[in-house]
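Pasting a structure below so you can have a look.
For this depiction, one protein chain was excluded, whereas all remaining protein chains were kept in their positions.
Then we have subunit A:
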Amino acid sequence: MPASVTNDTLLAFKAGRAFRRDGSNIVEADPAKGAILLTNGDDGLLHFIWKNRETDVSEEDLIIFPTDATFTKVDQSNGRVYVLKFSSSNQRHFFWMQDASSARDDEFANNVNGVLQDPEHPLQWGTSGSSSSSAPPAQASSSTTTSTTPAAATPGFQATPEQLDYLQTLLRAGGATTGAAEAAIPEASLVDILTPANLTPLFTNHPELVPTLFPYLPPDLPMPPSAEVVQRIIHSPQFRAAVASFDQALRTGLLGNLVRQLGLPEEAGLGIAPFLRAVQAKADRENREAGGMDTD
């Protein structure tokens, strides 16, 4: 499906893709000439698109929620390689800059990151002083369709053992079937957070917080709500199963609507880490509004 540079294109620049070779952790650049475009879609969502410049076909079209993804340089590579990473999933997409000169690489990357955090981010270009929301995409990609291949394209880069190690940590998630997003920093499970061992001391040290839980207890308990009842509930197999079930659902990243009902922003539904961040942010706000609290 051809994607043209339209008014809804926030920025675009020449870039190729790189892929992990099957059965190994080596990432190899694909020589196809392409472009990365960031656009505001008809669906009101931010799209990260990779288009093949020779066929004019968009071969990747990723929808990105604010703060979920980052676009960072893979420092340990010879080439100008960048990786698009998500906090809500294990997805990794590798790209390499194809513009003749590397002078503007950082500029493009910083703008991409800015927009990934916030689609309203004002783009900053080195040449023009005042920033505007629609930066000159034409400047980036279409000055000549025949790029100066020998200089721009360095297809294929071989990673040294140290570089391989680094790539391995990024890629292990892609190889593993479930569980840790990165081998070094696995994601927490709500089941391990909401343990009686963690909760019981809280109830003892902050008894004033226990009644805040009462509205969320089952309405048809055969006894009135109390701290003892809360203790019984958090120990119960039914509650523990519900925590595991919610944990599993949250990992799908699809709970944007449900978390809004909890008074959290939609991004909180993208995964465990975004959810916990949003909860902490809300708690901090409420603490401030209440005039501060002693924290342990």
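Definition applied: a contact is a pair of C-beta atoms (placed from the backbone, for glycine too) under 8 Å apart; a residue touches a chain by one contact, two chains touch by 3 or more; residues count from 1.
We adopt the following convention: contacts and distances are computed from a predicted model.
Per its UniProt record, the hidden chain corresponds to "Ubiquitin carboxyl-terminal hydrolase" from the list "Alpha-1,3-glucosyltransferase", "N-acetyltransferase domain-containing protein", "Ubiquitin carboxyl-terminal hydrolase" or "Gamma-secretase subunit aph-1".
The missing chain lies against subunit A, touching residues 176-180, 185-194, 198-199, 202, 205-206, 209, 212-213, 215-223, 232-234, 236, 238-239, 241-246, 248-249, 252, 254-255, 258, 262, 264, 276, 279-280, 282-284, 286-287, 293, 295-296.
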